[in-house]
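Inspection log for the structure reproduced underneath, given as structure tokens.
Apart from one protein chain that is not included, each protein chain of the complex appears where it belongs.
Letters A and B name the chains as they come in the text, with residue numbers starting at 1 for each one.
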Amino acid sequence: MAGDLISIAIGAILVNNFVFARFLGLCPFFGASNNWNNSMGMGVMVIFVMVCSTVLSWLVDTFVLIPMNARYLENLVFIVVIAVFVQLVEMIIRKYSPSLYKSLGIWLPLIVVNCAVLGVVTINAGENYAFSQALVNGLFSGIGFMFALLLMATIRERLDLMGVPESMKGVPIAIVVAAGFSMAFRAFVGLI
Amino acid sequence: MSSENVSLWDEFFKGIGRMNPVYVLLLGLCSSLAITTRMENAIVMGIGVIFCLVCSNIIISAIRRFVPEDVRIPVFISIISGFVTLFGFIARAYMPAIYVALGIYLPLITVNCNLYGRAEAFAQNNPVMPTFMDGLGIGAGYTLAILGIAFVREALGFGEIMFQDLAQFTIKILPFQVGVLQQPAGGYIVMAGYLISFTYLSKRKERKRKEDIAEERKRTMENRVKGVN
Partner (left out) sequence: MEVSIGPHIRGDWDTKRIMLCVVLALIPSAVAGIYYFGYTALEIIVLSVLGAQITELIGLKVLGKPTEFDGSAMVTGLILALILPPSAPLWVPIVGAAFAMVFFKLLFGGLGKNIFNPAAGGRVFLLLSFAAVMASFPAPGADAVTAASPLASTGSYSYMDLFLGNVSGSIGETCKLAIIIGGVILIALGLIDYAVPLVYALTCMVIALVAGADSLYHLLSGGLLFAAFFMATDYVTTPITRRGRVIFAAGLGVLTMVTRLMVGTESISFMILFMNGLVPMIDRFTVPRSFGQPKKERRARKNEQ
């Protein structure tokens, strides 16, 4: 069981990294990876929302949808769960910690339509993961996403300083860098 | 043609050209890169996005006056998700092989940034007819863009274009395969190729236009000077 969890964790970070192998969450990835602070904020929020959504949707799936034989509604139910959860978190943070809201809250509405969150939940359901497996997958997919964000942020800060050619500024060069990582990550495929 | 018609067609063509969702707005990148290993998959994905985008756009535009600002995200996204689920049923019934090939990316149309993006930016503020054309245009622009990526990845990556589900044929294109294009990195490489070419061309066009204007100005100036003399 522990070995199984470790291989899920390694898989989520290296082999099936959301950004470099699975292509999930690219819009916020290219949007927020322009500097370190944005990447930190986005990364932390994504990990938090991913873990909580994983737990919530696992519960809903196991105790409501499967007994009712209604798994075909998973997509609709999951996205509503995620949207409502995020909205609640936004309201709570805004009420109790305006400073936290100012630094991290701006990312929240974007996270609802972040395909990484619905993606991890859909993968968990598709693989019929047990609770522990789903939790590990959710946590480490988020960590892998944040790792990719921070990597890209440091690189883009350096490239801004160096000055890349005019047509390459911003997202185009970031996509080239992502291609480089995507090739390098291929070597991890045999790991699990 | 009345001016209203002109503006409706403009809503349509902007999605293909100057507001292309993939190459200009950089939205919906995930699916554009993930499922473009085969053209057949890209076609079905494109149809799925057009279907869900147009239908959800129409509904959202129709009910736009009755949705309170605070709950608009859950409302919009559930409408979108409903159509995605419906499309999933259709795809599973009629194109089972492609349904499997698209995997999680088909249900993830729900969070394709284009769908929510259009709901937020256009449908909730505009009447039904322009919204319909807008959805159709953005969907068509998206489909053309991913077909472009898929063509390069399949033709070079597999050396052939193969259809199995929608039709049955195979066109041999190359005697060899560039393996990397079938892999995830291939998506980024081809996307980078298109994006850089388009950016380069538009920058050059812009520069040329500026030069033309400068030239024109210079000539008028000279003529004026001549006229004075």
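The rule we apply is simple: a contact is a pair of C-beta atoms (placed from the backbone, for glycine too) under 8 Å apart; a residue touches a chain by one contact, two chains touch by 3 or more.
On a predicted model such as this, the values are computed, not experimentally measured, just so you know.
Participant: For the chain not shown, which residue from A:50, A:111 or A:177 touches it across the whole complex?
Facilitator: A:177
Participant: Which of these touches the unseen chain: A:93, A:130 or A:151?
Facilitator: The one listed residue touching the chain not shown is A:151.
Participant: In the full complex, which of A:98, A:126 or A:165 touches the chain missing from this view?
Facilitator: Reading the full complex, the residue touching the unseen chain is A:165.
Participant: Residues on chain B that touch the omitted chain in the whole complex?
Facilitator: 176-181, 183, 185, 189, 192, 196
Participant: For chain A, which residues lie in contact with the unshown chain of the complex?
Facilitator: That gives, for chain A, the contact residues 36, 150-151, 154-155, 157-159, 161-165, 168, 173, 176-177, 179-181, 183-191.
The working rule: only the chains that are shown with their structure count from here on.
Participant: What whole-number Å value describes the gap between the mean CA coordinates of chain A and chain B?
Facilitator: Using C-alpha averages as centres, the distance is 23 Å.
Participant: Touching chain A in the complex: which residues of chain B?
Facilitator: Result: residues 26-31, 33-34, 71, 73-74, 77-78, 81-82, 84-85, 88-89, 103-104, 107-108, 110-113, 116-117, 180, 183-185, 187-189, 191-192, 195-196, 199-200, 203 of chain B touch chain A.
Participant: Under the touch definition given earlier, write down the residues of chain A that touch chain B in their complex.
Facilitator: 20-27, 30, 72-76, 79-80, 83-84, 87, 109, 112-115, 117-119, 122-123, 126, 166-168, 171-172, 175-176, 178-179, 182-183, 185-186
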